[in-house]
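Next up is a structure, given as structure tokens.
Excluded from the complex is one protein chain; the other protein chains are retained at their positions.
The chains carry the letters A and B, assigned in the order they are written, with residues numbered from 1 in each.
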Amino acid sequence: MEGFLFWFCGSLMLLGSLMTVTQRSAVVSAVWLIFAFICAAGIFALLNASFLAVMQVLVYAGAIMVLFLFVIMMLQGPELEGERKLLKLPMWPAVAVPPMAIAVMIVGYLQNKGLTQWGPDAPESFGGPNHVAELLLGKYLLAFELISIVLLVALIGALAIGKDERKLPWK
Amino acid sequence: MESHTTETLLRWIVLVPLLGAAINGLLNRRLPRQVAGLLASAAVLISFALSVTVFLRLTGMPAEARFVSDIVTTWIGFGNLQVDLGFAMDPLSAVMSLVVTGVGFLIHIYSLGYMAHDKGSQRFFTYLNLFIFAMMTLVLGENLLMLFVGWEGVGLCSYLLISFWFTDEANAAAGKKAFIVNRIGDFGFLLGMFLIGATLLPHLGGGEGLLSFRVLQQHAGILAPAATAICLLLFVGATGKSAQIPLFVWLPDAMAGPTPVSALIHAATMVTAGVYMIARMNFLFVLTPTAMTVVATVGAVTALFAATIALTQNDIKKVLAYSTVSQLGYMMLACGVGAFSIAIFHVMTHAFFKALLFLGSGSVIHAMSDEQDMRVMGGLRKKLPLTFWTFIAGTLALAGIAPLAGFFSKDEILWNAWNSGNKVLWAIGFIAAGMTAFYMMRLVVLTFFGENRASAEVKSHIHESPATMTMPLVVLAVLSIAGGWVGIPHFLGGGAHFMTWLEPVFSQPAVVAELAHGAVAHGAEAAAHGAEAASHGAEHAGAHADTTMEWILAGASLAWGILGLLAGYFVYARKVSVAESFQKMGGGWPHKVLLNKYYVDEAYEGAIIRPMYRLSKTVLWKWVDVGLINGLLVEGSALVVAVVGSVMRLFQNGLVRFYAWSFSIGVAVFVLYLSFSG
Partner (left out) sequence: MEITLTHYLLLAAAIFVTGMVGFIVRRNAIVMLMCVELMLSSVNIVFAAFSRFHLDGGGHVFVLMNFAVAAAEAAIGLAILVEIFRRRRTVNVDDLKTLME
């Protein structure tokens, strides 16, 4: 069962990401990205990360992607002229170098070490909201507070960038 | 002689004029002209007063101990190489500093009147103060390097002041000429210093100033083998600064500067620096008969050479300039025959009467609305009575008429030349003395006698100069008359106080005296006499000689001077036809040659400047500069940068996607490294 779900979600997520990259229209890309993110939520669920799976759907596929769609809408979702031919043919080998390198590494690794088996089964509560909350507000409280400041700064920054400069409160 | 009396006033003698220059230079136009002038004069006056104070302190000491020093700090301390930043005053520098600050002060006062209407007078006084500072550094410097600093400083001030009215291209060119010619001399000086350093340094212990005059004197024995080379190199420097053959060409052109400058720098003080330096290094010069012969010969030849040129010049300042060159030749002659104290005596008297003559000519030029050509002057005797009478005093002093200042010093020089055994030197000096009287009388007659030949407009403006200008004239006239009385020689019943005063400086320590005798044994006959005379002290040489001969020579030179004066008066005031026949003599070409100053400038132009120019244009410019420096070094390095840049430019193409790609390539390389490094 787990195997089927992994292959199902994994292949769909890969499909989603490939479509995101290859679709010419930004809107279509965005929709495919949402699809990929929902599949990622499935992967999280398989990894005993139920809270993450929920957050993936809520925050990523929900909030962030809505933001993307809004922006695409604001910019009239332009289908760019140069986007028609994604790349000139001679450039493909160059682009392929990094993926090839990573592939080489992976193949080498697998030949040497083989597959890594899971350790003991996860307890029932692992990855649930209680477990994550304990860590987040306990051991990682400082990081949690700091990341909230990062978010705040990003919020103010986005506001400052987006707003007409003359109308900013401190001007 | 080891005891060093410290006298901190010395540094202030030097620094006060610098302070004056700094204030004037920094405030410049913000100061009213009169204030700037008074400030500058006050600075020099303070300097003079301090010099007098230290001088009086020196007189209170026993003759052998007359030495005060003021070591401010160690300037260069490097291994056993040590050079101090310090000042020292002994009888020699005392005389020089009194002359420099005294005459300098009078000329400052004169400049108050002369430069009153010049727009740049603040700048002028800045330079003048700066000059006094440099000159005092030169005179009071405790070691050869300090002397050199002052030496370069006066060169700079000379350049600045010659081209003071820099808007006129001729003035700027004259300034450059003076500077460049002086640089040639300075090069020799520098080499001389290096040679001293290289010879002496291995033998010095720590804590001894390498170039300090006292240390040099103590170690004269070590320097003796290299003395000839050192002295000849130093003498090259002296020929530049003191306008001797072959580097005299800058001085006549230097008359482009304001007249007070000509008086102060190019007659009274700076040009005598070469003489001072040789006198300062006397302990080394007496060791080398060869160098002494060269100095004496060059001096004598210059004296005659310049005097002949002065016979024909029409520019009043040019006549005086060549006269200065000629008189400097006399001083060099005195140094060359070992009569250093006489040379300094002549420096002093010459400073008085030549400054007087220059300032007088300035007064004339001022009255003539800046006209310098004597051919359009004349008849100024009645219009400028004060200038006339003071000028006469200066003329008689220069012509060597007893009992004015010039008589004693010039006569002593000739006597020492006679005494040196080389009668040719004496003869040259003697002939030049007569010419001096002749051309000075010509100048006086053309300027002050007869009818005025100027245009009516200029004529109407002729007026006696203001008191600020005539007062210094009067003071200098008095000095020109009486200044020589401090050095009346023994045979005339005088005390020769001046020579006695300088004796501690020029009497050689036993070591040097012995070396000098050694040099005599091997040296040429004529120069040997000079060295011997020097080693005994020139005065003593005179004392045990035949006084009858001395009387005869003095009488002859006096008569010869009077004859020259009378001839000049007769030819130019009474029988102008004789003067005209002079010009036509020998088909006219001797006159032409003299008028064109023996074509020395043209010869230099043809022999040095043009080939140099051609070399610069063909080899240095086309090959070295364009090819090597510009092509290889400048453009080559630029090319390397450009090539690297054009390659790097490919990476800086502004394409975000390209940056991302490079980034991912980096990641790929890193990943491959990780996977294959185990």
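Everything that follows uses one rule, which is that contacts are C-beta pairs under 8 Å (C-beta built on N, C-alpha and C of every residue); 3 or more make two chains touch, one makes a residue touch a chain.
Keep in mind that what you see is a predicted model, and the values were worked out from it rather than measured.
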| item | value |
| --- | --- |
| Where the unshown chain meets chain B, residue by residue | 652-657, 660-661, 664 |
| Chain A, residues in touch with the chain not shown (by the definition above) | 2-3, 6, 10, 13-14, 17-18, 20-21, 26, 29-30, 33, 36-37, 40, 43-44, 47-49, 51-52, 55-56, 59-60, 63-64, 67-68, 71-72, 74-75, 78, 80-83, 86-87, 95, 98-99, 102-103, 106, 110, 115-120, 122-123, 126-127, 131-132, 134-136, 139-140, 143-144, 147-148, 150-151, 153-155, 157-159, 161-162 |
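Simple rule for what comes next: only the chains that are shown with their structure count from here on.
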| item | value |
| --- | --- |
| Averaged-CA centre spacing for the pair chain B and chain A, given as whole angstrom | 88 |
| Chain B residues within the chain A interface of the complex | 661, 664-665, 667-669, 671-672, 674-676 |
| Residue numbers on chain A that touch chain B, as the complex places them | 94-95, 97-98, 100-102, 104-105, 108-109 |
